[in-house]
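With one protein chain removed, the remaining protein chains of the complex are shown where they sit.
Then we have subunit A:
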């Protein structure tokens, strides 16, 4: 999952494990080598291409850069992308946590199956996901819901492909939570809601935050699943990634890079904000 997210985000997602590993200061010869390999690999795969994009965008100069971004069509595309990604991430924080809860704590028929199916939206080629959504929410929808050419299409597509992220980050943490902690809270007089809010949720916050970062990063980078359903109407349902493609197809590589640079900064910003929020919440107890 992290590999996919890093296409849009230069920093690895907010991961508590990564932070702990940094504490180790004494590096032997073997770990120096592996550190070197890691840095080289990361540079080749992620850092250098990202820098290339930034350099390409810088070629426009400040005025050219601003001209690209202030074009109504591009600005609308970026705004739509960020808005819908934020909305979908908020939805995932709630629904993903709920799904993870159900998968870990409840017993019901088909639980195993659901546990496997959760990953399907993630595993499907995105264009197939788009096709699935089109047949369900398109003009010939069996549900009678036609979301084609609307902003709901973008939201639906993003919600579909980002569904597993929060579930899969929260689930393992929830599995390792000790039940006696909840029993302790109960015997101290805490109701179920209080126990959830004050005891369980704080333990889940780092995982939820990591899942939210992945979900948002995937949201702003999404292309395949929404192109079929959204209709890519300029100024209305066109997302940033489609905008980037259009620029490239018209031979404006620099303009494409400018939009890419903005997405990069937004992704970075959101990841940093999520990390700060998570630390703040973790410390508050």
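As a working rule, a contact is a pair of C-beta atoms (placed from the backbone, for glycine too) under 8 Å apart; a residue touches a chain by one contact, two chains touch by 3 or more; residues count from 1.
The rule is short, and it goes like this: contacts and distances are computed from a predicted model.
Novice: Tell me the UniProt name of the left-out chain, picking from "Phosphopantetheine attachment site", "Carbon starvation protein", "Xanthine dehydrogenase family protein molybdopterin-binding subunit" or "ABC-type quaternary amine transporter".
Specialist: For the chain not displayed, UniProt's protein name is "ABC-type quaternary amine transporter".
Novice: Out of A:106, A:178 or A:249, which touches the unshown chain?
Specialist: From the options A:106, A:178 or A:249, the contact with the absent chain belongs to A:178.
Novice: Among A:90, A:188, A:233 or A:265, single out the residue that touches the unshown chain.
Specialist: A:188
Novice: Can you list where subunit A touches the absent chain?
Specialist: These residues of subunit A touch the chain that is not shown: 178, 180-181, 183-191, 194, 198-199, 202-203, 282, 285.
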